[in-house]
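Complex shown without one protein chain; remaining protein chains in place.
We just call them A and B in the order they show up, numbering each chain from 1.
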Amino acid sequence: MNIFTKAKGFWGTISLVVIFSVVTQFLINGGTLNSFYVNALFSIGINIILAASLHLIIGITGQFSIGHAGFLAVGAYISAIVTMKLGLPFPVAIVAAGVAAALAGLVIGIPTLRLRGDYLAIATLGFGEIVRIVFLNIDYVGGASGMTVTHLTTWPWLIACVVITILVIVNFTNSTHGRACISIRENEIAADAMGINTTLYKVMAFVIGAFFAGVAGALHAHNFYIIQPTNFGFLKSFDILILVVIGGLGSMSGSVIAAISLTIISTFLSNYPEVRMVIYSLVLIVMMLFRPQGLMGTKEITSFLKMGKSAKGGVQHDGKNTVA
Amino acid sequence: MEQFIQQLVNGVSLGSIYALIALGYTMVYGIVKLINFAHGDVFMVGAFIGFYSITILDLGFFPALLISMAACAIFGVLIERIAYKPLRNATRIAALITAIGVSLFIEYGTIYIRGAQPEAYPTGIVPLKSLEIFGVKISGQSILILAVSIFLMIVLQFIVHKTKIGKAMRAVSHDMDAAKLMGINVNNTISATFAIGSALAGAAGVVFGMYYTKIEPLMGIIPGLKAFVAAVLGGIGIIPGAMAGGLLLGVIEALVSAAGGSLWRDAVAFIVLILILIFRPAGLLGKNVREKV
Partner (left out) sequence: MMAKTPLLKVENAGIRFGGLKAVSDVNVELKQGELVGLIGPNGAGKTTFFNLLTGVYVPTEGSISLAGEKLNGQAPYKITKKGISRTFQNIRLFSDLSVLDNVKVAYHSLAKHSILSSILRLPSHFSGEKEMEEKAIEFLKIFKLDGVMHEMAKNLPYGQQRRLEIARALAANPKLLLLDEPAAGMNPQETEELMNLISLIRKRFDLTILLIEHDMLLVMGVCERIYVLDHGQLIAEGTPEQIRNNPKVIEAYLGEEVS
């Protein structure tokens, strides 16, 4: 039964996504969705990618990285250079952004391997800041005033990137490699003792997470017309962190749901940025005090819908606990 | 040479401010193993309270300093009781996230209440002349900062080493459960630690305002992070370490800035942080603690 129910569920979801995409494209073309909604939609898409990529690093592998905006910045700037300075097409920019950010992930992942918990958090925060300051000081990319970027992000690119991101991360998670990462999160010393190359997987999580953050950066840069270093400070990193924390550290669907809902809320509150932040910070505090596992904890939406796999290792069970 | 000494003086003044803030970080981390992200914002609140004391209440520098310290002490204890105490047994990540939340709340709450516009401390609140040593003009304000900081640090050392509450603080830092068993009121000790650390941050805020004049709601973020780096540099949890780290970082930053890298000065702290964490994570004065397998 296994491969076929999985395939059915998988292809079913894909067809839904395709239908949704096509419908949305029509709505956009026909002008039914005005620029406000389109912008919101695009922001949602970018935030989904950001949340999913950070989820891999923090939620799955347990590496508390709070400088994610640094990867976003690398992706944004590299993609902008590729299209605006080198005149290459958008797809090249997206790939370049991902690769560049992945390299940054490598650079950040390796030295911080030995660090744990709080120290890792501060180190990643520091790296994020260093990245921002570097771009602040490079005149080639406009320094403090930033760069203007042509609007090249279209719906097909956005939805394709979102789908690919989620697919790659979910596939990675539901495999022995994902389990290896989770074992690191759960108990790194035991993981070491069981033969897991923890170094490799921690770096891998950073690299893959950074790659997709870079892709999000490319989409972001070519959507908002201008990029400046101030967009990519730790406040942005905290924005992304909030998505993953509220969604539930360890739940991909939680991250996606949080990305969608919080982006919607923040779009409606965009005229009152302080109110938004006050509400967010209160939600964060209250959540940590009363429901630290976030919305979904480590569960996935599939275990609620009883559709098949849990996102934790490809076990073919339907959420029932079989106790002899 | 003259320039160099001038920069050193700037560095020491800046470093004293970092040291005052770093002390709060290090004491809190030493006792509850929490990076109090909101500490930099207590510094900001202190600066504002000092500002309002001087401008609205028409007080002098020292009364404003004392009021700010007292108010921040209370504020720090409030934060601890409301947001951190319930999470004392939670994961470190949960506590860290809460601290981030508190920090954001204070920052944006302040903006929401009074707007984001900066204020300027009135100049000349302390009528001071500048000194001239070896041909270098040291402003009265630099001397004041140094004097205030040194005085407060001496008071702190006295409290920590010569009073009952100080002994309690040291005991709880060492082993919370053993301290509890010895009859120490751990909750009050922790609150006292937050109170003292926050008071110092408040003092740093007023001193900062007097020296740099401009204050605004987000002013605590970068100095807060840098002060944390200073605490790590000196050895997190070690009080002399925070002092040394703060001064050292201030001097390094001033020298880098003078060497022409003024846009890079903020990066200095983070580069120092990364280097320390990689090569000597226990800090200059710290000892290595291994995880028990």
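Following the convention adopted for this analysis, a contact is a pair of C-beta atoms (placed from the backbone, for glycine too) under 8 Å apart; a residue touches a chain by one contact, two chains touch by 3 or more.
Since we're looking at a predicted model, the values are computed, not measured.
Asks: Using the document's definition of touch, tell me which of A:Ile19, A:Leu86, A:Ala144 or A:Met194 contacts the absent chain.
Replies: Selected residue, touching the omitted chain: A:Met194.
Asks: Looking at the full complex, which residue from A:Val168, A:Leu235 or A:Val283 touches the chain that isn't shown here?
Replies: A:Val168
Asks: Quickly run down the residues of chain A that touch the omitted chain.
Replies: 3, 168, 171-172, 175-180, 182-183, 186-187, 189-199, 204, 250, 298, 312-315, 317, 320-324
The definition used in the following text is that only the chains that are shown with their structure count from here on.
Asks: Mind checking the centre-to-centre distance between chain A and chain B? Centres are C-alpha means, answer in whole Å.
Replies: Computed from C-alpha means, the inter-chain centre distance equals 34 Å.
Asks: Under the definition above, what is the set of chain A residues touching chain B in their complex?
Replies: It comes out as residues 64, 66, 111-112, 114-119, 121-123, 125-127, 129-130, 133-134, 136-137, 189, 234, 238, 241, 245, 249, 274-275, 277-278, 280-282, 284-285, 288-289, 292.
Asks: Where on chain B is chain A touching in the complex?
Replies: The contact residues of chain B facing chain A are 33, 35, 83, 86-87, 90-98, 100-105, 107-109, 111-112, 116, 221, 225, 228-229, 232, 263-264, 266-267, 269-271, 273-274, 277-278, 281, 291, 293.
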